[in-house]
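Comments concern the structure below.
Removed from the display is one protein chain of the complex; every other protein chain stays in position.
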Amino acid sequence: MTALLGGLLGATLVRLGPGFSVDERELDSRLSQESRQAIRAERARDSNIAIFYLRYLAGLVHGDLGFSRSLNRPVSELLKERLPLTLGSLAYGVLGGVSIGLTLALVTACWRVPGSNIAPAFLAGACLALPAAVIALLFLWMNVPGRWAIALVVFPHVYRYGKNLLVATYQSPHVLAAQAKGLSSSRILFAHVFAPAAPQLAALVGISVSLAFGASIPIEVISDTPGVGQLAWKAALDRDLPLLVNITVLVALMTLVANSLADLALAAWRLEVSRETA
Amino acid sequence: MKLRLRIARIRIRPSLIKPGRAAQQIALVVLALVAIASLFAGFIAPSSYSEQFRDAISAPPSARFLLGTDDLGRDRFARLLYGTRVSLLLAPAAALLSTLLAALIGGLAGYLGGRWERYVTSGIDLFLSLPWLFLLLAARALLPLNTSPITSVAITFLLLGCLGWASPARIIRAGTRTLTNADYLVQARASGISGFRLFSRHLLPNLRPILLAQFWISIPVFILSEANLGLLGLGVSEPLPSWGAMLRELENYTAVLQNPWMLAPVVLLVIVVGCLQVVLRTEDQIPC
Partner (left out) sequence: MLRYASDAPFRSRLGNTRKISLSRDRKGASRALIFSTALLFALTLTAQSTNELRFCLRADPKTFNPLLVEDENSETVLYLTGGVLVRLNRYTQELEGELATKWKVSENGRRIDFELRPNVLFSDGTPFTCEDVASTLRQLMDPAVHSPQADAFRSANGPTESKCTGPSSVMARFPAPVASLAARFDQVGIMSARSTHKESAVLGPFTVAEYKPGTYLLLRRNPNYWKHDSNGKQLPYLDSLRLDIQQNRESELLRFRRGELDIVNKLDPEMYDRLTAEMPRAVVDAGPSLDWEVVFFNQVAASPLPEYKRRWFRSDEFRRAISDAINREDICRVVYRGHAWPAAGPVSVSNRFWLNAALKPPAYSVNAALARLQRDGFHRSGDALFDRDVHKVEFSMITNAGNKLHERTLALIQQDLAKLGIQLNIVVLDFPSLIERISRSFNYESVLMAFTNVDLDPSDQMNIWLSSGAQHQWNPNQKAPETQWEAEIDKLMQAQAAAPDSKQRKAYFDKVQEIVAEKAPMLFLVNPNALSAVSANLKNVTPALLRPQIYWNVECLAIGSKLVSQR
């Protein structure tokens, strides 16, 4: 329901944006007046958002996701070709970014050596300061797949939040008490640090999916990866409404699924912890 | 005898000067220097940011042009200084706005719990998936064509601030949920403190680590967003410089290899963001 509402709102935003009803083909000086009228009429078909969306929903019931004007192909075909590639990139990007970020956060939060946070902080800062397009180009130059560029975009966020979270948790009274009682570092880490920080870490994983998708757009455009990110960019430039609506619904679904999975995992963790303590 | 005892006592006490405090002071000084340099750009920079020296296109650094010139013969050093004003003023303002909105919405959702939390969470997920780009395009379309570049970019950053709350709101919501069951809050609630006071005086301050992390991560994110939006005409208009526009030049990687001084905005941004992190940190490293 949320995803479909997202589709409607997305369609409305596109419709209200400037340049919706125009087509680049109109600038071709070779076209006759009748051809221009035909192009305008084609565009005008989707100008009533309510009718467009009802038509879209009716088609959705039959598995018809509409037709992309900019690419001249059914949307379902386009998504079928491109989705696996993007999902793969996102999986690499999120897992890579979260792994690198959390590992560095843990090392920084735990290490005794003063100044051990300088290198990770510098790396995170550099990755934050560089546009995703520049990171993607750098990877292209080094012949490294673009999906690892997504990991570099995601990890600074995970690192910063994770580090602050873990450090703050380590300062909690119960952790200090556990340390005073002489519990081992690993037990403190898993039972007394991760457990209370788990909800926020889970939320972080969920947010990383949105971040990763946002980063995938410039990265796929730069690396010419024929994924959904590249499709989204093209659709936005061409104001391709059927394509944009479907991508919005897809992104909403992915965000919902990612966050729901994170919440479910958290609930399972809590259940496990409460069983142990009981 | 007495003196020795005193010294012994001093030795036993933990060190009064934390290493972190020195770093914070240095970071503050660096930030102040950058801010002052940008404010006094008119006096420091040898030329205007828009003046074109058409006989010195893409010139290397020299006594005349400290960081060389760009493709139009404009002094890079001057543009960096003036660009610092735009980016250092507007990006933190947008970051502050998005953080406050995230704190309010995420915090309330986590605090209230139940169905309110569910509605807000769904709303956040929905918000994250919408193509807000078109709102930005519509906003630009509504502005008069002769709007000054600074007004136009200020509006862009304002909108970015209003749109950038959703991701951190989710994390703040999760953090709030954890805190609502904390002993001190249960005690406070039991002692009859009102909901608003509980939220503002006891809950929000404990969310500081997350809020601060969100704040200073957002600054480079908004600077880069402004750069990316420049591809759609939503960034800073010429000739006004910004870090974002200068960062976009890095896409020409061969030029960067041949002219490494083009990395100056990146270096400055990393320094500023790093200093902000040091200044805003509230913890010391805790050994495992």
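Chains: A and B, in written order; residue numbering restarts at 1 for each.
The criterion applied here is as follows: a contact is a pair of C-beta atoms (placed from the backbone, for glycine too) under 8 Å apart; a residue touches a chain by one contact, two chains touch by 3 or more.
These numbers were taken from a predicted model, which means no experiment stands behind them.
Student: From the list A:L201, A:I222, A:V245 or A:A258, which touches the chain that is not on show?
Tutor: Among A:L201, A:I222, A:V245 or A:A258, only A:I222 touches the chain that is not shown.
Student: Looking at the whole complex, which of B:A32, B:I57 or B:V186 touches the chain that is not displayed?
Tutor: In the complete complex, the chain left out is touched by residue B:I57.
Student: So one chain is hidden, and I want to know which residue out of B:P92, B:G230 or B:G274 touches that hidden chain in the complete assembly.
Tutor: Touching the chain that is not displayed is residue B:G230.
Student: Out of B:A27, B:L137 or B:L224, which is the one that touches the chain we can't see?
Tutor: B:L137
Student: Kindly state which of the options A:F20, A:F67 or A:F194 is in contact with the chain not pictured.
Tutor: A:F20
Student: Would you write out the residues of subunit B that touch the absent chain, in ascending order?
Tutor: Spelled out for subunit B, the touching residues are 50, 52, 54, 57, 71-73, 137, 140-141, 145-149, 230-233, 237-239, 251-255.
Student: Touching residues of subunit A against the unshown chain: what are they?
Tutor: Within subunit A, the residues that touch the unshown chain are 18-36, 38-39, 71-73, 78, 81-82, 137, 140-141, 221-224, 226, 230, 234, 237-239.
Heads up, the rule we're going with is that only the chains that are shown with their structure count from here on.
Student: Based only on mean CA positions, could you tell me how far subunit A sits from subunit B in angstrom?
Tutor: 21
Student: For the complex, which residues does subunit A have touching subunit B?
Tutor: Those residues of subunit A that touch subunit B are 2-3, 5-6, 9-10, 13-14, 16-19, 108-112, 114, 116-117, 121-122, 125-126, 128-134, 137-138, 141, 156-157, 160-161, 163-165, 167-168, 170-171, 185, 188-189, 196-197, 199-200, 202-204, 206-207, 210-211, 218, 232, 236, 244, 247-248, 251-252, 254-256, 259.
Student: Given the complex with subunit A, which residues does subunit B contribute to the contact?
Tutor: The contact residues of subunit B facing subunit A are 19, 121-122, 125-126, 128-135, 137-138, 140-141, 167-168, 170-171, 173-175, 177-178, 209-210, 212-214, 216-217, 220-221, 224, 227-228, 247-248, 250-251, 253, 266, 269-270, 273-274, 277, 281-283, 285-288.
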